[in-house]
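Below is one structure; the comments refer to it alone.
A single protein chain has been removed from this complex, and every other one stays in its place.
A and B are the chain letters, set down in written order, and residue numbers restart from 1 in every chain.
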Amino acid sequence: MRVALFIPCFIDQLFPKVGIAMVTVLRRLKVDVYYPREQTCCGQPAFNTGYWPEARELAARYCEIFADVDAIVCPSGSCTAMVRNFYPELLGKASLTTAHTYEFTEFLVKKLGVTDVGAKFPARVTYHDSCHALRELRLKDEPRQLLRNVQGLELVEMDQAETCCGFGGTFSVKFPMISYAMDEVKVTSIQKTGAQYVVSGDSSCLMQIDGYLRRQNLPIQTISLAEVLAST
Amino acid sequence: MEPARDNILDRVRAALRVEAHRPLAPTSAPIFPAVSDPEARFREEFVALKGQIIENAEALRMFLKGFTKITTDGSELVGKAVGEANASVHECDLGVTGCDCLVAQTGSIIVSTLSAGGRALSVLPPTHLVIARRQQIVPDLANAMALLRKRYNKRWPSALSVITGPSRTADIEKILVMGAHGPKQLAVYFAE
Partner (left out) sequence: MTTSAFEQFTHDATAKTADLRHRAVIQKNIASYDAAVARGKSRFADWQNARSHAAAVKWETINHLDRYLEQFEANVLANGGHVFWAETAEDARAHVLQLARRHGVQKVVKSKSMTTEEIHLNDALEAAGIHAVETDLGEYICQIRGEPPYHIVTPVMHLTKADIAQTFQEKLGTPPTDSAEELAMIARARLRREFMTADMGITGANFAIADTGMIAITENEGNARLSFSLPRVHVAIVGIEKLIPRFEDLALFWPLLSTSGTGQAITAYSSLIGGPRQEHEVDGPREFHVILLDNGRTRLLADAEQRDALHCIRCGACLNTCPIYKNIGGHAYNTTYQGPIGSVITPHLRDAQEWSHLAYASSLCGSCTDVCPVRIDLHHHLLHNRRNAIEHKFDNLIQRFLFRAWLWTMQSPVRYAIAAKLGNFALRRGFAQAFLKPWTAKREFPMPPKQSFRDYWRQHGTGA
């Protein structure tokens, strides 16, 4: 099986380490990966703002680039949800390409059947469920199964794990006061766990949470699930 | 001549020319778990709601001693249990009625204008006592609705109420307070 990498634009530019970590883990599991260089963006910013014709162009483009592929893996719940759940509505039809697009943790657990990737990360960690991964892709246990098998890692649950962090794409800058309040509620919940790290499968959420933590000079660090799994 | 009626119905019909997406069909599995012991379940639910069960004739006698002004629905069952009314519904401290049935699933008592002497009698007095028979206990709401349908179909009373515990409010800081407008106390006595 050859697996195509779908690296969202903001991960490409702002958090390439997350994409690199995902590749590291996949290669450790002997998965043959390649990166179609034509890819740019899934179109979610346009779609979420209501510019569906523009988003449709990019959706069609994605389906061309990733046509005839066994599997497409993406280190982002929100971009995966865009492709799998919303492209069919946008394009007026489902396709194998959209159906074969997987979020990284769901690919590991549900497609490869792997929950132990041989990682080591000794720290107290709490997991933030990104809304797209949780409610669009229905992923809840999968990241936790992977984390529980990380050597030395202590997983504690926060009471507001499933509550939105407040990013929501352009929502975070269109309604910054609401976004910030939600950020604060999330960080308060994280603090109550005593965790050293907050982990998520979505780097956009981590960017939002990190933005608050760093401005407030709090000792908690954010790290992507891919990076934890790549860690040895 | 009702233009508004026609306008609204015309707009509805025009709108419905396009069918909306159908939701996923439910399964045929029961919506609520079956109630295995209706009387026990009724007791459990009713008491949890702060309802009071008057266990026997002696307990009923003691209960009634606490009230001086009693109003009743005038039915035979109630008359046998508590005697005659001596006050109006507006002045009484105790209102006594029958009921249509009792629902084990929720600990509810269903009354109507016919089974409980009108609309106000089961809601105005500070304490409401229901005289019932054990045979009136049904397992769940579905059974209760079927009973009411059978009893009243085509000749419905003008009002029915499913009463579940005394009147209550949690509007103030989610603190539970009994007797917001309706009865503060609700009791049931099973006559033989």
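Things to note:
Please note the rule applied: a contact is a pair of C-beta atoms (placed from the backbone, for glycine too) under 8 Å apart; a residue touches a chain by one contact, two chains touch by 3 or more.
If you're wondering where the values come from, they're calculated on a predicted model, not measured in any experiment.
Residue A:L58 is the one among A:L58, A:C79 or A:L139 that touches the chain missing from this view. Among B:A59, B:A87, B:A120 or B:A191, the one in contact with the hidden chain is B:A120. Residue positions on chain A in contact with the hidden chain: 7, 9, 11-17, 19-20, 23, 34-35, 37-41, 43, 45-52, 54, 57-58, 61, 131, 135-136, 162-164, 166-183, 185, 207-208, 210-212, 214-215, in rising order. Where chain B meets the missing chain, the touching residues are 2, 4-5, 7-9, 11-16, 18-27, 29-33, 45, 90, 105-108, 113, 117-121, 123-124, 140-142, 144-146, 148-149, 156-175, 177, 179-183.
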